[in-house]
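A single protein chain has been removed from this complex, and every other one stays in its place.
Note that the chains are named A, B and C in the order they appear, and that numbering of residues resets to 1 at the start of each chain.
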Amino acid sequence: MSDQDLVVETVRDILGGFEPFALTAERRWDAGLWGALAEAGLTGVGLPEEAGGSGGELADAVAIVRTLAAGAGAVPVAEQLLVAGPALLTADLDLPSPEHPTTFALGDAVTVHPVDNGDGPGRFTLTGTVPDVAWAGVAQHVVVLAPAPAGIEGAVLALVDASSLPATDASNLAGEPRGTLVLDRVGTSGALLTAAQASELRARYALARSVQLAAALEQVLAWTVQYAGERHQFGRPLGKFQAIQMELAEMAGEVTAVTALTDAAVQALDRGENVVLAAAAAKVRAGAAVEVVARLAHQVHGAIGFTQEHKLHHLTRRLWSWRDEAGSDLAWSRVLGAGVLAGGPDALWPALTRVV
Amino acid sequence: MSDQDLVVETVRDILGGFEPFALTAERRWDAGLWGALAEAGLTGVGLPEEAGGSGGELADAVAIVRTLAAGAGAVPVAEQLLVAGPALLTADLDLPSPEHPTTFALGDAVTVHPVDNGDGPGRFTLTGTVPDVAWAGVAQHVVVLAPAPAGIEGAVLALVDASSLPATDASNLAGEPRGTLVLDRVGTSGALLTAAQASELRARYALARSVQLAAALEQVLAWTVQYAGERHQFGRPLGKFQAIQMELAEMAGEVTAVTALTDAAVQALDRGENVVLAAAAAKVRAGAAVEVVARLAHQVHGAIGFTQEHKLHHLTRRLWSWRDEAGSDLAWSRVLGAGVLAGGPDALWPALTRVV
Amino acid sequence: MSSNSLTLAPAPRSEAAEQLRAEVREFLAAELAAGSFTTHVDTWLSGVDPAFSKKLGERGWLGMTWPKQYGGHERSAMERYAVTEELLAAGAPVAAHWIADRQSGPNLLTYGTEKQRQEILPRIAAGECFFVIGMSEPDSGSDLASIRTKATRNGDGDWVVNGAKVWTSNAHHSHYGIVLVRTSPSDSANRHAGMSQLLIDLSLPGITINPIRILDGGHHFNEVVFEDVVVPGDMLLGEEGNGWHQVTAELAFERSGPERFLSTYPLVAEFGRRVAETGDPAALATLGRLSARILALRQMSLRIAAALDRGELPNIPAALVKDVGTTFEADVIEEVRRVVDVTPSLDSPDPLGRALAEAQLHAPGYTLRGGTNEILRGIVARGLGLR
Partner (left out) sequence: MSSNSLTLAPAPRSEAAEQLRAEVREFLAAELAAGSFTTHVDTWLSGVDPAFSKKLGERGWLGMTWPKQYGGHERSAMERYAVTEELLAAGAPVAAHWIADRQSGPNLLTYGTEKQRQEILPRIAAGECFFVIGMSEPDSGSDLASIRTKATRNGDGDWVVNGAKVWTSNAHHSHYGIVLVRTSPSDSANRHAGMSQLLIDLSLPGITINPIRILDGGHHFNEVVFEDVVVPGDMLLGEEGNGWHQVTAELAFERSGPERFLSTYPLVAEFGRRVAETGDPAALATLGRLSARILALRQMSLRIAAALDRGELPNIPAALVKDVGTTFEADVIEEVRRVVDVTPSLDSPDPLGRALAEAQLHAPGYTLRGGTNEILRGIVARGLGLR
């Protein structure tokens, strides 16, 4: 059993005690699940112990995120382990305690003013609105990536204490909180990042969603295959109908493609490579698979899969949301298209072979 | 039996004597078929007798074009009956004898100079290249739609005697001649058209191709259904396999959609309505159907349908070509998109219900 | 074309329909302006508003094609087409009366007793009486021949019904159900024999209506449970044992209408507004492509309306409308996403984001309700002569 298998088993055991549920304005996340994960030290995996994390490899963190995504765990683990935590480490900022959820957000419309120009991590004030904040109202801290102050190249990474800030209670199609944070001269610790570092963080965010998508897509396929084997129509299992077999095989092709590419992008990240294009590709490919897999899963399940009682929607609604989060399919397609042409019109192939 | 049924039967009888063949540089059209059609007066149908045509309705001309398209007749009948002839009538220009093929071409890069500024149909000289001329080298006359001389609104329709002009021997995917005509101060008769008239002629050209596409799509479906009923695999007819049934039904949906819309556009033309958007829609819808129908037809036919001996390619290669002729799918999509928004952002629905 | 069963004659133009269309459009504009409804996606399932239905009834826009003696208006199917299409395009709340007007009324006209017609049809036409269809059951899925809800005659000649029906749209707002029941035991030699339709007052004792919430939490569907429900003997609809045939005959009505391709039109409308604003050429082309598909579907659906006016029941072309149309309804989502950077959320400040969210959350239903597309394609294959 690999380290990751052990991690997966631990997370599965914990998940077993918490059924997925429909998120509502009253019940915006699975605080109990989070508590159990935090208690087991799983909300700090992949973050070094000296920084307050639980240690472990990127692969461990990814395994946790995958397992929770497949289980529709309503907790900000992907954001914390794969984006916010590493972002703070990149910026050499202190990590808040992993026991309290920290999320990540793109504050492209935020204005940042330096308070302290001294060496090391400084102080900044932030003003503006940050839309689509994952787990707004749930996360105690929000790591905001914002443009650097006027006249300075690059970006600022700021750690915002969100516990006393108002957040709108908007949510995505799965009911996961995606509120807007309104910042009015909020003082934060922060650090300057280069433009390249900022791009890498955006890519990490997209890759985190890709990892979640890949896991959820695999789970949806597995459920659908199982259902087709069990459900009988016209006197035989659905899975014996050739039309259903064609649909399941198409789903399997999509899932396999997403997994292969996402895994490769994660490995590139683990090797310390620049993963902007790899993450873009993984996100775009996963987004394309969502359409096919969610559509065919519901088609095979028939009306029953469309009901709130059925587990299927916990993942299909997340799939439909996640594909447009952390940068839409369209936005990342353009990044990837421009990226593979960056070497010139005749260097497309070499560029493609360098992505992952 | 309707008038059109009679026309169709006559054309089918004639077609029966001429097998479709692969067009080559040596054998660029079916001169024999053309001769037989001309002798039967079918190359002047829909054009008034007083103008030198054979009389009859638009519906008759469309029926002839459909039948020839489904039979892969390598003759410029669609161009002559549905575009060039009506264009000349619109411009009040004399029709060349319907016995000799006349085609139509868009000369957007042609410079036109007036020779005679008097009343009535005038004389012009034309200079420039006209690409993608259907039946270049075959048609004796080319009706060229070109921009009006500098300082004048609208367009010029010119009747070019192509018999002594050089044409490159390029061809489309089906081998149908699609050469470039090089005009060097060529004197022609011609007439000024309004911009609206010019748009209508472009639309007529697109609609002519849509009619051909609709007919060829129907024929490809019919062949494929027949093949699936006859060909046995694994001990039963292909058509008994559910996967094949799904594919045939998908083809049928596409074909039915194209036919319904194309027929409606033709009827609108017959009622004298402005058909720019109707033709755009028919062309775009037919073009979209080509991908599905040609792909699935070949998939059902298997490798045998991919051979030169098999009849299928006579139509699939035409489908792949025609969809990008007389204005590509993309170009007409933009025309249609802009057209349905012309009444403003809140008037899309009323616009849609006015198209056909 | 050799596959003649798929081919219908083109629909003639109907000036009467166009005039009616203008009237409906004016009415809808006024209602929207007055705030009596707001536009939503898929309102023929989810937009229940009895008051709105009543307004339509008052204007003569329900029961349009029925004889005047039953409260109808003796209009053509083409005219009815124009009215329904305008209502859908506006995203108006038409769910309450939709099934009664589209399907149950025609069903009663064909198979109902004179008493049933006289009592019920005028109320439907007035927008005051709503219907559900009871066909699917928890275990039947697409295989309707496997239904188990049973009706047996008691000593008084009444029917005693036991069983459960699912996917009954808006049963909690409806007055009657037309319910497919087994009136004799199933026969493996003829799986379609022994079924009948009963007209059941949903307020009868023994009927329980349980909500079936869909994935976004919306309550449109129900399970209707029958426990020893005594249905008067004269509420048999049509002939005993003829249920399968009667159900099949309804399909041209059920599958061919504009609700099979316009459920997500409000999303197209929002997309159009966005394109008008940005002028993005790729989005313009996408709008053109979507428009071409809508225009083709309209002609397919209109041809069926014209065929209904000729007294035909073109079930196979109707299956094609539903297959091609419902595929389109879901495709709209992907086409829009391809060219516009928009986040789908019911809470979005952007109306396009909201419409996208509504369309997405309802998407699984489009190609399932009224016969899955796999079933429909099987029917089309039969029409092509393949089985």
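Keep this in mind: a residue touches a chain if its C-beta (ideal position, glycine included) is under 8 Å from a C-beta of that chain, and two chains touch if they have at least 3 such contacts.
Just so it is clear, the model here is predicted, and its values are computed rather than measured.
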Just list which of the chains on display the missing one touches. A, B, C
In the full complex, which of B:T103, B:Q140 or B:S171 touches the chain missing from this view? B:S171
Touching the absent chain in the whole complex: find that residue among A:T102, A:Q233 or A:S333. A:S333
Contacts of subunit B with the missing chain: which residues? 22, 132, 168-173, 178, 231, 233-234, 241, 243-244, 291, 294-295, 298-299, 302-303, 305-310, 312-313, 316-317, 320-321, 324-325, 328-331
Considering the entire assembly, which residues of subunit C contact the chain that has been omitted? 280-282, 285, 338-339
Tell me which stretches of subunit A touch the chain missing from the display. 218-219, 221-222, 225-226, 228-229, 239-240, 242, 245-246, 248-250, 252-261, 263-264, 267, 271, 278, 280-282, 284-285, 288, 330, 332-341, 344-346, 348-350, 352-353, 355-356
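We adopt the following convention: only the chains that are shown with their structure count from here on.
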So the centre of each chain is just the mean of its C-alpha atoms; given that, what is the distance between subunit A and subunit C in Å? 39
Suppose each chain is reduced to the average of its Cα coordinates; what separation in Å results between subunit A and subunit B? 51
Mark out which residues of subunit A touch at least two other chains, giving numbers and ranges. 241, 243
Residues of subunit C that contact two or more other chains, please. 374, 377
